[in-house]
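Missing here is one protein chain; the remaining ones are kept as they sit in the complex.
Order as written gives the chain letters A and B; numbering starts at 1 within each chain.
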Amino acid sequence: MLARRYIYRVIGLLVLLLFVAFFGVPLLWLLLAPTKTDYQLAHQAPLAFGSLGTFIHTFNRVINYQGGLMLTWLKNSAIYSGGGTALALLAAIPAGYGLALTQFIGRRTLLAVTLVVMIMPATALVMPLFLEASAVNLVGTAWAVILPFAFFPFGVYLAYIYFSSTIPKDLLAAARIDGAGEWGVFLHVALPLARPIVALVAFFAFVGDWTNYYLPFVMTYTNSEYPVTVGLQILIGSAPIFSPTASGYAGSEIYRPDLAMATLIGALPILIIFLFAQRTLVKGMLAGATKG
Amino acid sequence: MKSLINARYWRGRSLKARVAVAAIAATSIAGASVLGVSAASAKGKSAPLIVWIDTARVPYEKAYMAANPHANVKWVLYNGNENGTGILQSKFALWNRTGWPSDAPDVMFDSQNYDAVQLGSPPYNDLLNLKSYVPKSVLGKFAGTSMKAGCTTPSGQVVCLRNDSAAEVLWVNPTLYKQFFGSAPIPTTWATFLADGTALNNAHPGYVIGSVGDGFSVDDYFLWANECPLDKVIGKGKIEINPGSANCTGITNLMDSSGDVGKSLSDDSIFSIPGGPQKIVMAVGALWEGTAVFQTGAANGVPNGTMVAYPAPTATNGAAVTGDLGGGLWLVSKHSPNKAAAAKLAQFMATSPKIQKVGVDAGLPQYVPDQAAYVSSLSSVFGDPSTTEATWKQAAAQVWDGWSPVPWSTDNVWASTDLANVTGGKPVSGELLPYAEALANQARLAGYTVESPNKTVATGG
Partner (left out) sequence: MAVSDERISARRRRRAGGQRGGLPAGTSRTAGYFFVAIYVVLLLALGVAPAVYAIALALSTSGGVGVSHFVDTFNFFEFLPAFEHIAEFEGIWLASQTVFVVLLALMVHTLKRRVSTAFRLIFYLPGAMAGSASAIIWLFMFTPSGSPFAFILHGLHYQVLSNTVQPSNLPIVFAIMAFFTGAGGWIVIMYGALNNIPDELIEAAEIDGSSALQTAVRIKIPLIRKWIVYMLVLSFAAGSQLFVEPQILGVATNGQVPAQWSPNQLAYYLAFQQDSFNNAAAVSVDLLVIGLLVAVLLVWRGRLFEVE
């Protein structure tokens, strides 16, 4: 009996380690690839360490590529995602609150529509969105990317669940009796209690915006407008190993370690947010879980 | 928002949460500062010419501005419409619906050969007919059939100027060749070329005579160069796709019987041959591969002054023709408010010796009067400069014009339909029919009528 349990444990641990390898090795590889030259990358063991000097050299190559294109892309990503997230919060948190804790005609309809648009494939709307944006002259400005990002029904849904399951209505009623207006109740009573959900919506919005590819891919079209996600595709297009016809011109080439480094730099902001956000994620997501 | 950035609210909150919110707040403030940019106003004759170039064309920009210091030109970097991205197609399609904006380009560099005819024909019809803007004497001096085949639409408009030649030659590493084959002559037919590969398979495994490991090798180096009619536009909206032609089966049968595929014709891309370019004894490849494959930036390169270009093997049907891979085009927008000035700039880019001398990386100018000055700069780069120069000039004029520019990429079709089979060990000759059928599908999607003389490809639809 004991021996069998022991065997189960060992098998279980092996399965876990297998998945650790699956999830961990690509990340480890990504960290190690820029420590090597292109030649070393092709000829050394995949997880061998090159040198710190090469890592720094690769970093500088990527940062200085085409006069700092990578920094422009990072800045654009920050503008698009930061702007989109700020507006998404501004719309979603009060909306979730309004849906959960106030009563008005059309509330249930709005709730149902929100659930439906949340699941409907947003990318199917990208082309009509482009035509819409160009009708109001927004294409070529950051708004063409930011405004669609600001529409974030998933955030509304999360906020709705949170407010309807965690904020005691008695508390709000008490505040109203004390003479606070509706806006005051929201600002001074509900919002301070809503910290986890604000963080959660911000997390999902920011990560979703930063990693979004299709929308900026359609809405922007020059190197100086791209966010990092689209920029990475440009880099692949400049790598002779993947796009041979792009080569033949010294100085414009991107090698494999450069590509790995660019991927790493592009994902770094999200990686940092991820490191800090794990508990927020669980807390916020499960806030409504035990209900019903 | 006010409460979010209110210090009192955040006092005592966890550091992590504060960091996250501060980061978001900071980026949104940064965002706000650049959002003031509004859509530009309608463009007039006084507006600057907008030129889209890829990063490799930045030296051209410098040369142009040096020659025209007062020119009112705005240079915009984009990816040169690199394979698979279709930037120009997508933007043109959108602008045709929404109206052409003031920041649309007047002149564009384009690295994809098939783009000009597509963008200059319906439903796009967005390129300027350069016949009325560029002197006939200039148009007549581009080498070979490049202008006729590559820049002329079925309705007879000239919609691009060819920047550089990408004709195919036989790149040879004479040191290796002498080592393995002694004083034997450089192969001039496909049969002897492939036989050399067979000899390498047995005696010196690891050394290669080229590659079949990417989307373009088989169709550009072997099929195109042997006059295989799989992409032959034979009239307005009509294309011949005939995989049963002896021009196609001749070369694929030779490839299969040589046993070279997967061995001395590597399954890897020519850019990533195991062991590096010093394992390449010879390879059929475009002019620009002389630097791109064997030298550029690679720590494992072949020493300067080694590689020599010889003419590509004669087609199996005896014709002295070759294929083509890459090379750039200059396009002018029909929607430009300054058509004459835009066409003049494009002409300068494609024909001015000032531009075409910016360096060896620019590639051999397709414009013949510029070629002499260009090739003279090659002497230190390649071995046997006189042979290399002669080969280049000859090749630029020998590209077979029966592989027509069409609104799809034959390379991509080969890559998605046949590449995995060939690198997985299946015979090349077995891929002709599936390849032809996939091409025929693309052709019908683009509105072409498919003609297949041997009825090997279903022609309906």
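FYI, a residue touches a chain if its C-beta (ideal position, glycine included) is under 8 Å from a C-beta of that chain, and two chains touch if they have at least 3 such contacts.
Treat the numbers as computed from the prediction; the structure is a model and nothing was measured.
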Candidates B:L128, B:L364, B:A415 or B:V450 - the one touching the absent chain: B:A415
So one chain is hidden, and I want to know which residue out of A:L69, A:V156, A:V189 or A:M219 touches that hidden chain in the complete assembly. A:V156
Please output the residues of chain A touching the missing chain, sorted low to high. 8, 12, 15-16, 19-20, 22-30, 33, 41-42, 46-47, 90-92, 94-95, 97-99, 101-104, 107, 110, 112-125, 127-129, 131-132, 147-148, 150-151, 153, 156-157, 160-161, 164-170, 172-173, 176-177, 182-183, 186, 196, 207, 211-214, 218, 228-230, 232-233, 236-237, 242-244, 256, 259-260, 263, 266-267, 270-271, 273-275, 278, 281-283, 285-292
Per the touch rule stated above, chain B touches the missing chain via residues 82-86, 89-90, 92-94, 96-97, 123-124, 213-216, 267-268, 272, 274, 407, 409, 411-413, 415-416, 419-421, 423-424, 441, 444-446
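Going forward, only the chains that are shown with their structure count from here on.
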If you average the CA atoms of chain A and of chain B, how many Å lie between those two points? 35
In the complex of these two chains, what residues of chain A are touching chain B? 37-39, 42, 66, 75, 78-83, 85-86, 89-90, 130-131, 134-135, 137-143, 146, 187, 191-192, 195, 198-199, 202-203, 206, 218, 221-224, 233-234, 237-238, 240-241, 243-253, 255, 269, 273, 276-277, 279-280
Per the touch rule, the chain B residues reaching chain A in their complex are 1, 3-4, 9, 13, 16-17, 19-21, 23-32, 34-35, 37-40, 52, 54-56, 76-80, 82-85, 87, 90-91, 94, 97-98, 101, 103, 111, 214, 216, 269-272, 276, 286, 288-289, 291-292, 296-300, 325-326, 359, 361-363
